[in-house]
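All protein chains of the complex are present and in place, except for one that has been dropped.
Labels run A, B, C, D and E following the written order; every chain starts at residue 1.
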Amino acid sequence: MEHTELGVVHTRVDRADPEVVEALGGFGVATVHEAMGRVGLMRPYLRPVYRGARLCGTAITVLLQPGDNWMLHVAAEQLREGDVVVAACTTESEDGFFGDLLATSFRGRGAVGLVIDGGVRDVADLEEMDFPVFARAINAKGTVKATLGSVNVPVVCANALVRPGDVVVGDIDGVVVVPRERAAEVAAAAGRREANEESKRERFRAGVLGLDLYSMRGPLAELGLRYED
Amino acid sequence: MEHTELGVVHTRVDRADPEVVEALGGFGVATVHEAMGRVGLMRPYLRPVYRGARLCGTAITVLLQPGDNWMLHVAAEQLREGDVVVAACTTESEDGFFGDLLATSFRGRGAVGLVIDGGVRDVADLEEMDFPVFARAINAKGTVKATLGSVNVPVVCANALVRPGDVVVGDIDGVVVVPRERAAEVAAAAGRREANEESKRERFRAGVLGLDLYSMRGPLAELGLRYED
Amino acid sequence: MEHTELGVVHTRVDRADPEVVEALGGFGVATVHEAMGRVGLMRPYLRPVYRGARLCGTAITVLLQPGDNWMLHVAAEQLREGDVVVAACTTESEDGFFGDLLATSFRGRGAVGLVIDGGVRDVADLEEMDFPVFARAINAKGTVKATLGSVNVPVVCANALVRPGDVVVGDIDGVVVVPRERAAEVAAAAGRREANEESKRERFRAGVLGLDLYSMRGPLAELGLRYED
Amino acid sequence: MEHTELGVVHTRVDRADPEVVEALGGFGVATVHEAMGRVGLMRPYLRPVYRGARLCGTAITVLLQPGDNWMLHVAAEQLREGDVVVAACTTESEDGFFGDLLATSFRGRGAVGLVIDGGVRDVADLEEMDFPVFARAINAKGTVKATLGSVNVPVVCANALVRPGDVVVGDIDGVVVVPRERAAEVAAAAGRREANEESKRERFRAGVLGLDLYSMRGPLAELGLRYED
Amino acid sequence: MEHTELGVVHTRVDRADPEVVEALGGFGVATVHEAMGRVGLMRPYLRPVYRGARLCGTAITVLLQPGDNWMLHVAAEQLREGDVVVAACTTESEDGFFGDLLATSFRGRGAVGLVIDGGVRDVADLEEMDFPVFARAINAKGTVKATLGSVNVPVVCANALVRPGDVVVGDIDGVVVVPRERAAEVAAAAGRREANEESKRERFRAGVLGLDLYSMRGPLAELGLRYED
Partner (left out) sequence: MEHTELGVVHTRVDRADPEVVEALGGFGVATVHEAMGRVGLMRPYLRPVYRGARLCGTAITVLLQPGDNWMLHVAAEQLREGDVVVAACTTESEDGFFGDLLATSFRGRGAVGLVIDGGVRDVADLEEMDFPVFARAINAKGTVKATLGSVNVPVVCANALVRPGDVVVGDIDGVVVVPRERAAEVAAAAGRREANEESKRERFRAGVLGLDLYSMRGPLAELGLRYED
């Protein structure tokens, strides 16, 4: 893994297998997060900017400077079909780094969405285009193009480490990162988990208690839980 | 009133009268809050997790430990038709304590919604089920089942005191708690208030000023308000 | 410009030209903000209280005291067709200063919306009425009518200076203030900007890179950006 | 327990035993909180306004309206030697409700400190007087005297329930409330806990591991913790 | 008043009278704020970066871009003896715009302190130099010198309007802005207020109640306050 540094663009990205990416896209974020062993989740302040936004793809990473979106243009050239741009910032910033023009450009180059630890604008257009974006703020404040960041270095975005080529899945519950080496294993585990949940759902619908379904009464009693009338 | 303590489940709940609960459910939260004399409102960081969520029911209270949703399963057994689960936490936590499986279980036992000073997940499913939830965060982060909390002790949820059996009303404007002893009186006052508002609305629509409708010009002048050209 | 002071209502307002206001209303907030030279934007914590809320009008300014909405009633009398009420507070407050009755009154007097650095309630009614409101919180907590503020003094709302008669534009991207003296110039610049964007959008759609469209490769190389395989 | 309501002053307060209060004052807040079974802690956003502030006393409770400190003057009359004023607010407010004049008045009536879910000012004077205050903000913004709250009703302050006469302990680690009925029991448990800690401290100093001191190796292995080289 | 715009330095500043500035410096911020009629206070998130920091001087205003401190160097040239630099930012930013080198430069040019709606660093050095700074964050993150802001335009800093030459007073209670035209009047009112407070302090110390000192019993009874045993 290269170090995080400023002023460099890595042009070679080792992307996760497209079939596995597609498989992961079929699961919800909560399921993927569970299947990974509960690591890799971004902080919940990242939210979809419109209801119904969902994405799954391979990460092209960007390290931005505050108030400067130049590197997003640099990143556009590195995009391939099925990529998601994951943009971190060297500091906390809620400026509007991204709008409908860049969304048009990213889509024109094959991107399927954006995850950004910053703000975005032109949100009505993004919704109309159905270009899914997960951001920390909606903000009309524009940015400049004056300072260097990097593209395709490892970045920390909303407290999660993302390397180029990792799989990123986002829906209403949040955004999770699956390291490319673990993608196949996680997709398989997610599938098993989902199958398992359906049978439980049926039982809960019928009024069966989790206390019984999961045999919790013993352990609870052992820890000293007491019932009082 | 028993003290708040950990490791206990009270199985007897003195619930508010169902007819009064139904009556309260016919009013908006702002109206109920006014009718109570402006006390009992939860902090506004609790938000419905989908547009249109509304609930009114009798409280089954839960005291959770951070990152641990075990007590929600314990609470499920105590639910009766028309109950709302009100879950407080011993500390600030935004983990995803609750998802579609527990929602199915709660509904299977008669619950009409959840108010939680914490996070929830599977929000797309909750919306599809139309199971109303008021929470402080949406978060895919799951929880464990390892430590004891309590069920049906008085809890403080989002800065409001809730006792088992109290009435809880939630809509887009927030969540308000009506002590069960005051429920009938509050429902009556809410009804009077609403009747009163309709006539005012008519006058405002016609362009009558609040300054005149409420005879405010005198008191304002007395306090020294001056008009300048 | 008069100083900000408490206890005064200015009855004469020098409003921006209605035709220019209408022209500005045809642009998005991000476009207007760019056309102004990137000043005049309110902080992004002000959000529309329902999806699709949009407004553009001339400001009637209000300085509120915390937890007290009396001055909103005083302001109602100063409204003319096409005005937007811009309400600042002498301190941070998230109480519900405004609800459906005041919305009815404001509309009855010609107002086309509200921008408030505080909370509002009756949000379901506001959406049904389609009365656009931009606020910092949704909160059922009511307010009193006990202390004097001011109407039509210059106010600072969400960190932006607003004078009576200035143009205020709000949409999903935020709220921007255009000083009335600059309104015509800004509308013209916004028009030019929008025309310019359409042609770019076309090129981006075709896969042209911003790197080439904006001739960025030279400046980036000069600053030392390097590409690595 | 009376309900929380506005516009009432309860003049009779059943205070905790002074000897027990004094005993509790000898322990740190973390110790008292543990001794209570980990309930009763206020949210950690309440902070001492100067380094070294500490307090322990019996609660005189106040329910304030936002931006209005009138009830603090009403509360002054109810103070007895050794009381702590605990001021909640009907909503979130960070105004400066309290300053050196009220501190002088409270001290003149026997109070030993203030806990307030709001702001305070004249902090340099408070430090010079060594009048301990725990607050959510420091803020020069003054308040008015225009609306009624209550004195000596149960209040929820920073998410903790406080009844008149309960014991309140504050230090750098936070603020904890001990119900008066439990005060003696908690003081005894705190004493046992402190004795127990001293012997542990000695062992830790000598390099003994908590893993061994608390026999944690077995349970950890059972849960599956594995060591890798 | 000129408009706020980017890319301009105004070299002529109409400063408040030095004697009045000195007089204002003798009062606390809370007193000045009261004397002004309770307007002009910056939001309380601005805090002194070390205990004991205090300042009073005439404003040299700066409008910064996020993550860019170039304009602080431009502002240095405009400083005169007794000035305070007041730095606003076009957006929310907590980067470390300012450190010990700039503090040395500002002091070398006569400045007596800094108020910044952003972050600063080298705080240990600032304390050692006793160069008073009021900031929203302490942050080692450095900034670049790449984009234009402005110097000596009116700015909105922490929600308060500041024009070049206005008086800025800061202490532990916050930061207040006095328009230069009102400076003399405010200093006089502050003096009267302080004299008045000393006599009250004496009475409070002796146990006299505010209820009696301010004749509050009548108005409280009239509003319906009731005492219950």
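The definition used in the following text is that a contact is a pair of C-beta atoms (placed from the backbone, for glycine too) under 8 Å apart; a residue touches a chain by one contact, two chains touch by 3 or more.
Because the structure is a prediction, the values reported are computed rather than measured.
*Asks:* The complex has one chain that is not drawn here; which of the drawn chains does it touch?
*Replies:* Touched by the chain not displayed, across the whole complex: A, B, D, E.
*Asks:* Using the touch definition from the top, which of A:A16, A:A160 or A:L225 touches the missing chain?
*Replies:* A:A160
*Asks:* Given the full complex, what residues of chain A touch the hidden partner chain?
*Replies:* 1, 3-6, 37-41, 43-44, 90-92, 154, 156, 158-161, 179, 181-182
*Asks:* Need a quick check: the contact residues on chain D for the chain that isn't drawn.
*Replies:* 28-30, 33-34, 38, 41, 44, 47, 51, 171-174, 176, 197, 200-201, 204-211, 214, 216, 220, 223-229
*Asks:* Could I get the residues of chain B that touch the absent chain, sorted low to high?
*Replies:* The list for chain B reads 65-68, 90-95, 139, 141, 144, 146-147.
The criterion applied here is as follows: only the chains that are shown with their structure count from here on.
*Asks:* Under the document's definition of touching, what chains do chain B and chain D have as common neighbours?
*Replies:* A chain counts here if it touches both chain B and chain D, which gives C.
*Asks:* Could you work out how many touching-chain steps separate chain A from chain D at minimum?
*Replies:* 2
*Asks:* Going by C-alpha centroids, which chain is farthest from chain C? Tell me that one.
*Replies:* So the farthest one, by centre of C-alpha atoms, is D.
*Asks:* Comparing C-D against B-C, which pair counts more contacting C-beta pairs?
*Replies:* B-C is joined by more C-beta pairs in contact.
*Asks:* On a C-alpha centroid basis, what's the spacing between chain C and chain D, in Å?
*Replies:* The computed centroid separation for chain C versus chain D comes out at 42 Å.
*Asks:* As a quick test, compute the distance in whole Å between the mean CA positions of chain D and chain E.
*Replies:* Centre-to-centre distance between chain D and chain E: 32 Å.
*Asks:* When the centre of a chain is set as the mean of its C-alpha atoms, what distance in Å lies between chain C and chain E?
*Replies:* 27
*Asks:* Residues touching two or more other chains, restricted to chain A: which are they?
*Replies:* In chain A, residues 51, 94, 139, 141, 147 touch at least two other chains, as defined above.
*Asks:* Looking at which chains touch which, would you call it a line, ring, star, complete or other?
*Replies:* other
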